[in-house]
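Showing just some of the chains, left in place.
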Amino acid sequence: MAQRAMAAGPRMSPIITLLTDYGTADSYVGEVKGALLSVAPQAVLVDLTHDIAPGDIASGSYVLGRIWRRFPADTVHLAVVDPGVGTRRRALAADVAGHRFVAPDNGLLSDVFAVAHADVVSLPIPSEASRTFHGRDVFAPAAARLAQGAALAELGAAVSDLVHLPPRRLRTEGADLIGQVVHVDRFGTLVTNLPSSAMARGALIRVGVHTVAVQATFGDVPPGSAVAFAGSGGTLEIAVRDGRADVVLGVARGVEVRASAG
Amino acid sequence: MAQRAMAAGPRMSPIITLLTDYGTADSYVGEVKGALLSVAPQAVLVDLTHDIAPGDIASGSYVLGRIWRRFPADTVHLAVVDPGVGTRRRALAADVAGHRFVAPDNGLLSDVFAVAHADVVSLPIPSEASRTFHGRDVFAPAAARLAQGAALAELGAAVSDLVHLPPRRLRTEGADLIGQVVHVDRFGTLVTNLPSSAMARGALIRVGVHTVAVQATFGDVPPGSAVAFAGSGGTLEIAVRDGRADVVLGVARGVEVRASAG
């Protein structure tokens, strides 16, 4: 017991999470894990997801933005949704409130950068790196070095002119607050960017051609009915009890959502 | 087990398994893992599956029922297939022969409870918990506390009036034993609830409009032919060699299966 406690410590069993759009049928996830464990054999690898839609930077940013603060500080998050690999986009490592990140400079860290100050460096691309697999040859080695205790400054030179996704804006029209559907989850639930703190029970939400009332939860409406409620990510969500809201309401990501006092 | 205790100690590297219907494309699995590791940073997380069909409690119960006894005692199994989240269903923690479970009280532990005595407590729902994501806000913290060494009684008050799925019944008609297809696996194999110990080689199995003979294994029939055999879960299975039995025989979960002496 004492042995492991002594051996472990935060840098002896560091956590490295993986978020990619690699899917799970190719060799890529395995090659990245091997690259990580070859440099940081004591690291604990935690799969977040490899099923971000290919090249969907906005989805990757949203999903990572919901997860990272749930992990202990010192965690290293390896995030690779990288349609621009092989172009001149930069590779980044960042420190945000003690959490560490490696990712391409393409907006993938936008939801992380949006909420806290970030120290960011640009990773050099070694000449021997593959032109198309920086996850294995650039990001994994950097993540492993961070996990082994390297300081951010050891990995590259500080940069500040970062690529950001266009922010998901809220606007008002009279008394209405207007946002959008920012994510559709596995259950067909529509996640919006309307802050749930601003919604009183009974407020009306218009999405597409439908109007849905804000309730406390699923249980307040009968099966098959739509309901809006304060979601687990701090924003308003729209679901259909025992059904799929995306199908029943005919709504996809990007659709406008309008909240009016009930 | 004494060996294991000496090697690492149950509390220093406790195992927490995860079985959910969250899928792998959203933030939910990652948020749960972060919640677990924030409380129990030394825990070893083991993904069982996140691909239980959304809300399919019966499938989740079947899959968990096949797995849990394969793990060392002391393992904590976090199981969340929870279509009733946001209603008044209770949240449970249980101890079954030294194996620990956290799950909603909706029948998801039916296959576990069916085979051994369970001590069960009801978890309080903190007022700050999300109404729709108890996996992160209720079950993960409870699982992490169990992994950290908490006793079941520290987590909640004992309960005994649990929700159970309707049992998968066997019945007899004359000399026939009648059960059903309880699972169709990735290979299209039909898993039944007919105990394979009761089947003699050469017995005839009727499923849908087909009759299949019991053999020792795949190798006893030519490619493309159906065969029934003692499956790896202790019950009779029906497969098509080098094919999919569900497609070839036109059979899905729930279909009646009848065994007759050959």
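First chain written, first letter: the chains are A and B, and each begins at residue 1.
The rule is simple: a contact is a pair of C-beta atoms (placed from the backbone, for glycine too) under 8 Å apart; a residue touches a chain by one contact, two chains touch by 3 or more.
Please read these numbers as outputs of a predicted model, since none were measured by experiment.
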Copy count for the complete homomeric assembly [2 present here]: 3
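Here is the rule we use: only the chains that are shown with their structure count from here on.
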Inter-centroid spacing, chain B versus chain A (mean Cα positions, whole Å): 30
Chain A residues touching chain B - in the complex, by the definition given at the top: 1, 4-5, 8, 13, 15, 17, 19, 24, 44, 46-53, 62-64, 66-72, 75, 183, 185-187, 216-219, 229-233, 237, 239, 242
Of chain B, residues touching chain A in the complex: 8-9, 11-13, 21-31, 33-35, 37-38, 41-42, 44-45, 47, 54-55, 83, 85-88, 130-133, 136-137
